[in-house]
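Removed from the display is one protein chain of the complex; every other protein chain stays in position.
Labels for the chains are A and B, by order of writing; each one numbers its residues from 1.
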Amino acid sequence: MAIFFQNLVNALQWGSFYALIALGYSMVYSILMLFNFAHGDIFMVGAYIGFGVSTGLLALSSSGALAMPNWLILVLTILFSMFLTSFVGMLVERVGYRPLRNAPRASAAITGLMIGIILETGNLVLMGARRVSFPSLIETTVYNVGGVFVTNKKIMIVLVSLLLTFALHQFVRRTKWGMAMRAMAFDFAVVPLMGVPVNSMIALTFAIGSALAAAAGILFGVAYPVLDPYMGILFGWKAFVAAILGGRGSILGATLAGFLLGFTEIFVAMIFPSTLRDLIAYSIILLILTFRPHGFFGEPYSARLRL
Amino acid sequence: MPILRVHNMSHDFGGLRAVQDYALEIEMGQIRGLIGPNGAGKTTIFNLLTGIYTPTEGEILLDGKRINGLPAHQIASMGISRTFQNLLLWRHMTVLEHVKMGHYSRIRYGLFGAFFGTTKRHKEEAEIEEKAYTLLDMMGIRHLSDQVVLNLPYGAQRRVEMARALATQPRILLLDEPTAGMNPEELGQIMEIIRRVHDELGLAILLIEHRLKVVMELCERIQTLNFGEVIAEGTPEAIQNDPGVIDAYLGKESVF
Partner (left out) sequence: MPVKERTSRNLLAPYSRVPLLGWFCGALIAVTLERFAGIPIALALGLPKIPVLFGLDIMLKKPALVPNAILYVFLVYGLPMGVTTRSSISLTNRLADWLIRFPIAITVAVHLALLYTTLHLWAGISDYRALVLKLTLIAVMLTLSLNVINGYMGEFSCSHPGFMALGAYCASVFTVGLFVDDRFFGAVFLPPALGPFLFPIALILGGFLASFGALFVAIPSFRTRGDYLAIISLAFLFIVKSMIENLEFVRGPRGLSGQPDWADLPTVFLWTVLCVWSINNFVRSTIGKALNAVRDNEMAASAMTVDTRRTKIVAFLFAAFWAGVAGGLFAHVLRYVNPSTFSIQNLAEVLAMVYFGGLNSVYGSIVGAVSISLLGEALRPLEIFKWIIIPLLLILVMIFRPTGLIAFKDLDVTSLLRPKQNPGGEV
């Protein structure tokens, strides 16, 4: 029983990463009907930016110029990296997707894929082949709750993720920009007629999505400090699966699906030999999709031009 | 002997009854009209007849054989063909390719011929092409045969749609607003084409139209649909004077 709860906690943590990344996919998809295949790599870029920022802040702090407690450094890292990574996202949109706004979506998807490769290679060029380690900013304390060992890191990760998801939800529901996004998701063509600056809103969508991915990257770095340039590939594509599983453009769906994916992977690894994890987890996903082909909260597919 | 008989056909979309007790009997060579205000359910009836939806209740008999519930492509190969209100053409394909596609279900050379380019396949493809050109001639668009339909003017596209529908060698042709968006000159041409198709091929034709002039001139009998139900049925003259029809269209004003 304790093992079950142990894995539950792990699953919540693992699912948080997928959920945060899936949110970015879902937001862009709901508005542009486009999957940003560079998104996983933006997660990676966010992690590396976080590495840079935290290392810089640590140096600053230890040199005595601006002494800060580690937890403050972590908070600042998260905020600052989210901010910086949002620009990366906006740049990707401006350079890669805006010229293809009227092109077939498959072409835009390929462009995204290529941009992702450039980001990975760029990282390799800049940082070299050696792996970097995210600085340790939190002392690991382990709490024993009735036989279940929970680290403070895991709790923090899950809490921060839920907080960010909640913040996003409020933003979309309550602000006028959020309303504009929902309108664009509903009927893209009409929105500019209402005086909404479409290009800015799209940029904002990418910015927010990228910021969330950056947060996921940093949280990941806290939990698993060793970063590598290809970390975005597997996470990115799996989060993509989660985004679709959750249903087109549904924030709640993306979050739930992200956690579901995390749960599936962790619990499958608990029951079966870990090498079978992907095999079984994805067979389950495939089965879900066969019976609910439109995801949890998605609308039925309507004929849409693809070429 | 009616080629198509529909009894008590009704259809629900969730809680909404879109079509109520529709009935139809049509024989080869007859031209029938189906009119009614927007949203009355006319296209839904076409979709039901062609197998896009399976009717919740009722029966559709083609040549005495029950076809409701069969897949759309099978119904099409059994002899019912249609055009679409919104011109569902295949944007990247040429005119000739559109018309050849109607022969799909009659192809005998199979996958073997398709993969290996057998003589049988070449012969059959040549036959299909011949038949396609004949139809294009009838529609007057043979000179456009290698054009990609995306580039064609609207009037030509309408003709491609009709040629495509005829390529399946139907016995019943369902035309969904064939004159939509046309100017008076194009209108006359399309009406001419419909008459020619009817005279030369002897098909049964069911026509949805908003332009009452077209319906009055071409159709022998007309059904008027409102809110999914047939509210009047009869000759053009009878329909013209039917108070229920007038009321459905324009309130108490005469529309004719």
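One rule holds in what follows: contacts are C-beta pairs under 8 Å (C-beta built on N, C-alpha and C of every residue); 3 or more make two chains touch, one makes a residue touch a chain.
The structure presented is a predicted model; accordingly, all values stated were derived computationally and were not measured.
Which of A:Ile3, A:Ala67, A:Ala106 or A:Ile271 touches the hidden chain is settled by the complete complex: it is A:Ala106. The chain omitted from view is touched by exactly one of A:Ile117, A:Ile138, A:Ile155 or A:Met270, namely A:Ile117.
In the full complex, the hidden chain is touched by chain A at residues 29, 35, 96, 99-100, 103-104, 106-111, 113-115, 117-118, 120-122, 124-125, 233-234, 237, 240-241, 244-245, 248, 273, 275-279, 282-283, 285-286, 289-290, 293-295, 301, 303-304, 306-307. Interface residues of chain B facing the missing partner chain: 50-52, 71-73, 76-77, 81-82, 84, 88-93, 97, 100-107, 109-111, 113-117, 121, 125, 128, 164-165, 167-168.
We adopt the following convention: only the chains that are shown with their structure count from here on.
For the pair chain A and chain B, the distance between C-alpha centroids works out to 50 Å.
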